[in-house]
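For this depiction, one protein chain was excluded, whereas all remaining protein chains were kept in their positions.
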Amino acid sequence: MVNQHMPLAMVSPGETVTVVDVRAGRGLQRRLADMGLVPGTTLKVINGHAPGPIIIDLRGSRLVLGHGMAQKIMVKV
Amino acid sequence: MAREITIALAGNPNSGKSTVFNNLTGARQHVGNWPGVTVEKKEGRYHYHGYRVKVVDLPGVYSLTAYSLDEVVARNFIVEGKPEVVVDIVDASNLERNLYLTVQLIELETNLVIALNMFDLAKSRGYQIDVSRLSELLGAPLVPMVATRKEGNEELLREIVNVFEGNTTKKKIKLFYGSELEEHLTELEALISRDEELSHQFPPRWLAIKLLEQDEEVLQKLGVSNE
Partner (left out) sequence: MSREDILQAKDKAIAHLRRVFGDDAETVIAGERYGFIGGLLKEALKKPAVEKLTISDRIDKVVVNRWLGIPIFLALMYSVFQFTFVLSVPLMDWIDAGFGWLAEQASGIGGWFGSFLANGVIGGVGTVLTFIPPIFLLFIALAILEDSGYLARAAFVMDRVMHKIGLHGRSFIPMLLGFGCNIPAIMATRTIENPKDRLTTILINPLMSCGARLPIYILLAAAFFTAYQGLVVFSMYAIGIILAIIMALVFRKWLLPGPSGHFVMELPPYRLPTITGVLVHMWERGREFLIRAGTIILAVVVVIWFLGSMPWGVEYGSTQSWLGQIGSFIAPIFVPCGFGQWQASVGLIFGFLAKEVVVGTFGTLFGVGEEALGTTIMAQLGWTPLIAYAFMAFCLIYVPCVATVAIIRRETNSWKLTGFAVGYTLALGWIVAVLIYQVGSLLGLG
């Protein structure tokens, strides 16, 4: 049974989630990987304007992700 | 007789690299905290104990993949320009992400000195860093610094020379990528080592890793276009 997977865009501020999958082209995957976002990573959503960009805490630094991108990152709680 | 050496400054954007550059070269430069405003390759010089050191400030990058122009510029300078020493400026309050670049610099088999900058910020957040242990694990000298207060500058100058002279006790490390990957890496490495030109230009293991990453620039150099 698949654990609750949802796009990062739908996560509420204050929640901590784990990345399961990045459904995007290589360029984007790589860009995110460079910043530390790979499957298995934990991150916390700090702030978000849906629909709009969200701020996350990733490995100790703050990152802003566009809405389109947040929809392509699948996470589980 | 002054010895001439070239060193490169690498590091994430916002890691305080420009401040370190200013401290070393005394030049008044832009201390930008937004990547891209820092312009191209900045160069400067300093003298230290009989050495004439040329400092090249590389663009702030998160990684050495061929994804953006900045990264390609930084990487090419290290690979082709072959600076004698590379100083990696690491934001101590943000170690996890900053070390991602460090690891890649290690894989490029550069002569590395790691500046652990913004040490005060890390401390104020309650972080406790075992500097000597970390240095051992990374296989490179680690210099804690607070560049904005010029703390650690002397030590940095010293370590740069030490590394250049080969006076360092650190043993270089190698990352283990798991048996599956390692199998293929070893195979590729062997094939590459047989190619004289390639193995002379690039560290074979690094090139092997880049091939598995399908790095566009490397593939171009080998005469293939990617997808």
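List of remarks:
Here the chain labels run A and B in written order, and each chain numbers its own residues starting at 1.
Note that in this section a residue touches a chain if its C-beta (ideal position, glycine included) is under 8 Å from a C-beta of that chain, and two chains touch if they have at least 3 such contacts.
The structure displayed is predicted, hence computed values, not measured ones.
Touching the chain that is not shown, out of B:Ala74, B:Leu99, B:Val143 or B:Val161: B:Leu99 (per the contact rule at the top). Contact with the chain not shown here comes from a single listed residue; of B:Ala10, B:Leu138 or B:Leu157, that residue is B:Leu138. For subunit A, the residues touching the absent chain in the complete assembly are 22, 26-36, 38-41, 46-47, 49, 51-53, 55, 61-66, 68-69.
By the touch criterion stated above, the residues of subunit B touching the omitted chain are 13-14, 28-37, 39, 67-70, 95-96, 99-100, 103-104, 125-131, 133-134, 137-138, 148, 175-178, 180-181, 184, 187-188, 191-192, 194-195, 198, 209, 211-214, 222-224.
Keep this in mind: only the chains that are shown with their structure count from here on.
By the touch rule above, subunit B contacts subunit A in their complex via residues 62-63, 65, 67, 93-97, 100, 214. Residues 26-27, 30-31, 33-36, 58-61 of subunit A are the ones touching subunit B in the complex.
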